[in-house]
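One protein chain omitted, others in place.
For clarity, chains are labelled A, B and C in written order, and residue numbers in each chain start from 1.
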Amino acid sequence: MSDAEDVDLRVELAGIPLRNPVLTASGTFGYGTEFAPFLDLRRLGGFVAKSLTLEPRRGNPPPRIAEAPSGMLNAISLENVGVDAFVREKLPALPEGVVVVASLFETEIDRYAEVAKRLSGVARVSGLELNASCPHVKSGGIEFGQNPAVLATLVRAVRRATTLPLLVKLSPNVTDIGEMARVCEAEGADGLSLINSVQALEIDVERRRPVLSNGLGGLSGPAIRPIALRMVWQARRAVKLPICGMGGIASAEDAVKFLLCGATAVQVGTQNYLDPAAAAGVVDGIRAYCARHGFSRVVDLVGALDMRRP
Amino acid sequence: MSDAEDVDLRVELAGIPLRNPVLTASGTFGYGTEFAPFLDLRRLGGFVAKSLTLEPRRGNPPPRIAEAPSGMLNAISLENVGVDAFVREKLPALPEGVVVVASLFETEIDRYAEVAKRLSGVARVSGLELNASCPHVKSGGIEFGQNPAVLATLVRAVRRATTLPLLVKLSPNVTDIGEMARVCEAEGADGLSLINSVQALEIDVERRRPVLSNGLGGLSGPAIRPIALRMVWQARRAVKLPICGMGGIASAEDAVKFLLCGATAVQVGTQNYLDPAAAAGVVDGIRAYCARHGFSRVVDLVGALDMRRP
Amino acid sequence: MPAPIRVDAQVASLSQEGTASWRLWLRVPAWPGFEPGQFVMLSPGPRGAAPRSDPLLPRPMAVYRERRANGESEIEILFKRHGRGTALLAACAPGDRVGVVGPLGRGFGQTSERALLVAGGTGIASVYELAARQEGRAPGTARVLLGARTGADLMGVSDFEALGVALEIATEDGSLGRRGLVTDLLEAELARDASAHVYACGPTAMMRRCAEIAASRGAPCSASLENPMACGFGVCLGCAAPLRAGGFALVCRDGPVFDAAAIAWEGMP
Partner (left out) sequence: MPAPIRVDAQVASLSQEGTASWRLWLRVPAWPGFEPGQFVMLSPGPRGAAPRSDPLLPRPMAVYRERRANGESEIEILFKRHGRGTALLAACAPGDRVGVVGPLGRGFGQTSERALLVAGGTGIASVYELAARQEGRAPGTARVLLGARTGADLMGVSDFEALGVALEIATEDGSLGRRGLVTDLLEAELARDASAHVYACGPTAMMRRCAEIAASRGAPCSASLENPMACGFGVCLGCAAPLRAGGFALVCRDGPVFDAAAIAWEGMP
């Protein structure tokens, strides 16, 4: 039992120094400014902006979201303002001292690389998160992150395009997350983010159609947390890369579970919709947990899970 | 709007004629007799018994179960009475007219085949469900159902060992469920059951240990329903084999969603714990749905999903 | 537009009205006030130590009206019991906590000379304050047309009557007011005088019809859309409404009130 104020919450994620291990997840935190009325962004370790493409994109027709048991489905598709507008308009609107990780996705590898280039050397961008959960047109629409060879080519190309700290965000829709993690490590990624939403389908029984206009969507929220914890734990055993864990985090206890499984930092996603100040509450709760359990530094929680049989 | 009593609920699943498309899932319905106080087993299409091994098995030490958001984790391991005791003691205890599907799992392929042999020709067994979600010792503990080559060998061996209708129950922990479905079709399976529980991990933050003695466990319940619906739909597009769909079915509407996605029949699992008469309620609800929507035969619901963009 | 807040509100009172409607008064600390047409996101059910994770999403609800009660600010919500979220709301007891985020969205804005308010179903809750302020500012310039399947489904009629605004009602079964659709009333009104600005809120089909009728008469029409929402403040991109001009608007951020002529109604969910 030590004093909460004394707890050292600082971590370093893939070369990015963070004041605490709590970030917010891409696509659930807009471009940051939307949350200004609800919390001081500087209380967070940082945030990952909505994934960016080369040009602005419009996304899918409605319905784009659906509720699911302890979760939600979404099929927003690529909608975003585009990398240039992000650099020109969104970044300058953010208060000083906010750590920004830019997320990128595209449908072809060279376009991914180009987006990475344009984000490199931009003052306010502390790191990149490569969203590999995007359908790869050339390989028949399966996600970049679902094929080790395709993922390797993608990471290599983006690695060449930037010197910024590079996190690769893995798709959970795979047999062996460890294999994907090793591919990223081999290709020079600085860290991993996992998990993205889980591919899912919800049906409207009255209309006998999928609820989402896109048919399939991504499942997020507490429902996927036990799956995410499993994958973070598996990835941790497969590679040495630092991991940013996410999937259904709704409380500080949830966040601690990810740290214990070996994540250096976490991202709060869907919970931001229910409570726009949620991430700040997670920070305070982690500090309290450390104090209550006598951890003077949050880094000592990372990987502190005891897997021996009781 | 037709009369509920007139609705024809009969389906044929992999050569097994069923009075209605509602079965109960292996491991969630014991050996059937446990439910006698709560419902007339003959009201169900049938039930799948707890998976059987060659010898009786004891299973994992406690804790074996944990609650999760809209779901539960379990790590029971192989605990069962063994195939011989099942045939000698459990089957005879069941009332006439109950359709029994025997489920089998083992740690080695020849043992799988032997269990299948012993169940073949047993009067009360209408079909077999091959549980492929079992760690394959020889391939380092990954599930039989996670490797196409291993799965192929397994299905081939069991197919040789029995002439009974053979359903292969697929693991959801794969990149491409369609590939696994095609393997089963190629090796002569008569049908598919999916999904088994999703590999997951739950953490006790106070003790900084996994909740389950086994560490990892299987996630089941409503939380996985949207994932299961997606996989049934994907498997449906990959093969012609009849599909028995399951994963988080709690109501008749849930069951109808699986039928619409292309399942010929469904299994009710975890919901049996909450309500031991749940499966009977699903049967009545499906009948009512058909009547309300003017379907005189439940088979007309199978695959009736409209995937065109609204 | 007042800046939105996020706060745990407390249920001051809850009462049923008619068949499936409820009136909910929430005590909202530091409530900044609202513009007609703005809404809040409500999270009912257990909070704090043992939070609810199902149903997961907050529910968007129009702010019906506001008041000061013994020194505290309260807002009223008029809602229909529909599915699981509104079932949780209807199960609230005085003193229960409800998460509130709001006020959100852009409202109807300054109303014009003559206002013709057309509402059906839950949409009625979105237009009450508009009618109240218009009547207060320029008495006699607002007409309200309300519609429902049957009289018992109508929310808040007594409040509109108390305002003293010109009020017409249509029910499909004729149990209250004229038998027929509220859009029939609109046609008659505009036939008599097409100079009014139409403000519509209700089921999509009804609003679409209002848009067509107003367009055919050359009357301006604003519609307040009710799309499913996850966040309510422009970050999930889930509430997209298709635009005539192409592309999408976000109902929670760019609306919920839109120029009805700008919406590609055929593409609405």
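Everything below uses one rule, namely that a contact is a pair of C-beta atoms (placed from the backbone, for glycine too) under 8 Å apart; a residue touches a chain by one contact, two chains touch by 3 or more.
The structure displayed is predicted, hence computed values, not measured ones.
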Considering the complete complex, of B:148, B:215 or B:276, the missing chain is touched by B:276
Among the options B:71, B:127 or B:262, the absent chain makes contact with B:71
Contacting the left-out chain: of C:35, C:54 or C:254, that is C:54
Touch with the missing chain holds, among C:84, C:179 or C:244, for C:84
Chain A positions in touch with the non-displayed chain are 69-70, 222, 310
Against the hidden chain, chain C presents residues 46, 49-50, 52-54, 83-84, 87-88, 91, 93
Missing-chain contacts on chain B, rising order, are 27-30, 34-35, 37-38, 58-72, 74, 76, 79, 213, 221-223, 250-251, 270, 272-277
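Convention: only the chains that are shown with their structure count from here on.
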The distance between the C-alpha centres of chain A and chain C, rounded to whole Å, is 35
Rounded to the nearest Å, the gap between Cα centres of chain B and chain C is 46
Cα centroid separation, chain A vs chain B, in Å, comes to 34
Residues of chain B that touch at least two other chains are 69-70, 222, 310
Where chain C touches two or more other chains simultaneously, the residues are 53-54, 269
